[in-house]
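Okay, here's the structure, questions in a sec.
The complex is shown incomplete by one protein chain, all other protein chains being positioned as in the whole.
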Amino acid sequence: MPYIANTHADREAMLAAIGKKKVEELFEDIPESRRFPSLDMPKGLSELEVLREVEALSEKNMRADRTAWFLGAGAYNHFIPSLVPALASRGEFLTAYTPYQPEVSQGTLQAIFEYQSMAATLFGMAVVNASHYDGATALAEAVLMAWRADETRSRILVPEDLHPEYLEVLTTYFESFPVKVERYKGDPAAAASDASTACVVASYPTFSGEIYPLSAAAEKAHAAGALFIVHTDPLLCAILKSPGEQGADIVTAEGQCLGNSMNFGGPYLGMMGATTKLMRKIPGRIVGEAKDHEGRKGYVLTLTAREQHIRREKAISNICSNQGLVMLQSCIYMAAMGAQGMKTVATLCRNKAHFAASLINKVPGFKVATREFFKEFTVLTPVPAEEIYAKLSGRGVVPGFPMSRYDASRTHELLVCVTEMNTRNQIELLASSLEEASK
Amino acid sequence: MNLRPEPLVYELSSAGRTGCALPSCDVPEYEIPAALARGKLALPELDELTVVRHFTRLSQKNYSIDTEFYPLGSCTMKYNPKANETAANLPGWRNLHPLAGAEHSQGAIELVYRLQKSLAEIGGFSAVSLQPAAGAHGELSGVFMIRARQLAKGQGRRVKMLIPDSAHGTNPASCSMAGMTTQTIPSNAEGGIDMDALKAALDDTVAGIMITNPNTLGLFERNIEEIARLVHKAGGLVYGDGANMNALTGVFKPGQAGIDVMHFNLHKTFSTPHGGGGPGAGMVAAGPELAPYLPGPVAVKKESRFAMEMPEHSIGRMKAFYGNFGVLVRAYAYILTLGRDGLRSLAENAVLNANYLKVKLEGAYKVKYPRACMHEFVAMGDIAPGVHTLDIAKRLIDLGFHPPTIYFPLIVPEALMIEPTETESKATLDAFIEAMLEIAREAAEKPELLHDAPSITPVGRLDEVAAARSPVLCYRG
Partner (left out) sequence: MSIDSKARYAESHEYARLDGAEVVVGISDHAQAELGDIVFVELPAVGKTIAKGQTFGVVESVKAASDLYMPVGGTVVAVNAALEGDPALVNRDCYGEGWMLRVKPSDAAQLDVLMDAAAYGATVGEA
């Protein structure tokens, strides 16, 4: 049997030690009529056969590395340096458990501490946790955190231009609670916060790609006694003002773009940071410095009294397993890129996106609708964006995300994403392809 | 093990270095408006070799399944097959964007569909969603589903979930996150749910019960069908916490015994790696009544095409996109490898290994519930004056083993929860038994060895109180 080390002789010896004749006798607590049901499945396969079958499935999909790829919308095609998977896949990282026994988990714990530190720098925040499931759940839990700070405040203001799937997740999480999720248009400084507002959420950039400065919005929220939550792109923070320096109380982000593959949507990385004031309210695991009795410095899971295994029904969150290995890959990515590399990647993305926008603006019938953007911008198209997508994706160019897929009324809008992976040739091909597709 | 202190990446930093070169910019430069531009980015700067050495040396400070026996009760630390890694890292998956469109993702959606079907078959359920990212996420989904169903039946006053006192902390925490209250049901002298207490608690405010089976004591809940019947009769629904499914594959189908909705932890029973704290994947399965409420989207088959669709009365999305797909590939490869015979053999060997350890250890370490256990059992560590479970755990580290789960479940004082899993050989088990018996002797004769443990690790016991009083959570330069 696969992965079973014991031989028949081993099993006989163990049964003898237990005083049973057959292993079936160990299951006598199970009602007899329910014991050993048949499984309607094939017999097991050898490794070779398994890999062939899975490979065949993996070949039936479109690959970003084989096309001129311009689709983002929450998952991004970025370069992953070889050392990231090489280091993260080491068995000592991959097959370790959650670091509850710190003396034998200093590798994992120190890596988490380094990740927390680098992410805190990026976001401009004092505290970062060890991860959430993804950007959407991180945002939902940030809003929960803000609401729980004062449950008498029942209004939650979110941008209309928030990733629609993120809004869906927020709605699921708040279904049971007496809150009103209200959507505001445009600049977060225009959000009408008042004394019944728990928090104002800003998306930096918005789903359509627009970048709004945040300081005024933060001040306004604070004046009303509300928390200011910013959902951001971590790469953007390398070259544009961080949410923290603009007054954010809580920052969330999707960390997939920091060294993790697109993998059909997961596993990704929910990032969350907060101010010192909110340190003990932040959900999830956090690693802190500690000393042993000889004064040696080590790292340990801390502030654990907030977590589910201690607080149970009063816990801030039910989160247990998080996204440890994905966080590790992002940690290694940030360490390898470093200050220079992060700025370089971000600058390449922004320059290439602006170059693409300038070419697209010259294509008859097309207009870039976003004023200030990082790596994504929205284009108004002369024919339905879905048509353009269908025509071009069959020819090796994926021109962007047709907005009508989330909002049926936005038929002539295409969300275009450009990263360091796109060459000048590809960008020029995009522009000429758009022209052809619109005829 | 690497015992030398490893500096932080910040301490290894040297200005001007970078660990990865990128192509130069082949397009014009566009200046960032001054009002938007960031100032300094105080991230470390390291060359590639330093990065590689740093993280390699860090990895050498960990215990892991690849290096040590890891009998953590309820975590199912079985071997994480390397074949699954190959399967999950294929370029066809890595380069697949979640929004490419169903027509361009047929292979991926088909894999999700097939995995859904296999897991439904293993659990005895009619439908499965693979959207949840972890067990606790699956639990939250299940509680949302129960609440939604009760509301749909006009039973909105049912906001209370019954939870056994042996339950994992995520159970009540999930209820709170779903806006429900909880009531604890005590365990009886045999380690099962106290049936009288259950009957007394069943009123018309009860939405359902959350049961772990086998429970956290490693015992099969013998009254499971009667419990389900009573709860259903009182208008409630039954949630199954499948963390301990490793004892049951091919042996028992919870869906056939009255469980209405259940989660599995793919990173436990289905061998996907723990990664130092995730990513996991928390499949949630349902019988006919709750299937329409599953979180979505889920994979469906229409003629010969595959698509992702929201179930009819879905509670909605639990995260963006479709779940931890990379983890799902590993679980799928694993199930293909085991097949129907391998799945049954898994449970048989897991339960056999656990009972062997129990019989060999229960002389020196009292086991609270003496009858045959399932895939894990709970012993108690207060074996000598002044010696606690924590001391035993730390001394095991010196002997080359990761400790078992300690101080859980809460209803057993000085708990040591031991789960060997099926992938360990008798030789490893015998070495572990030898170590535990050695520790028992030391506890009686030289307890200072336990109190001073561990001594072979890069750091000894850390002052967690000071760490929590004055937290340092970031490098401060």
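Brief remarks follow.
When the chains are written out, they are named A and B in that same order, and each has its own residue count from 1.
To be clear about the criterion, a residue touches a chain if its C-beta (ideal position, glycine included) is under 8 Å from a C-beta of that chain, and two chains touch if they have at least 3 such contacts.
Predicted model only: the values in this text are computed from it and were never measured.
From the set A:Lys20, A:His222, A:Arg280 or A:Lys297, the residue in touch with the chain omitted from the display is A:Arg280, counting the whole complex.
Per the touch definition above, the residue from A:Lys314, A:Arg371 or A:Arg395 contacting the chain not shown is A:Lys314. Although one chain is not displayed, chain A still touches it through residues 280, 304-306, 310-311, 314.
The chain not shown here touches chain B at positions 464-465, 468-469.
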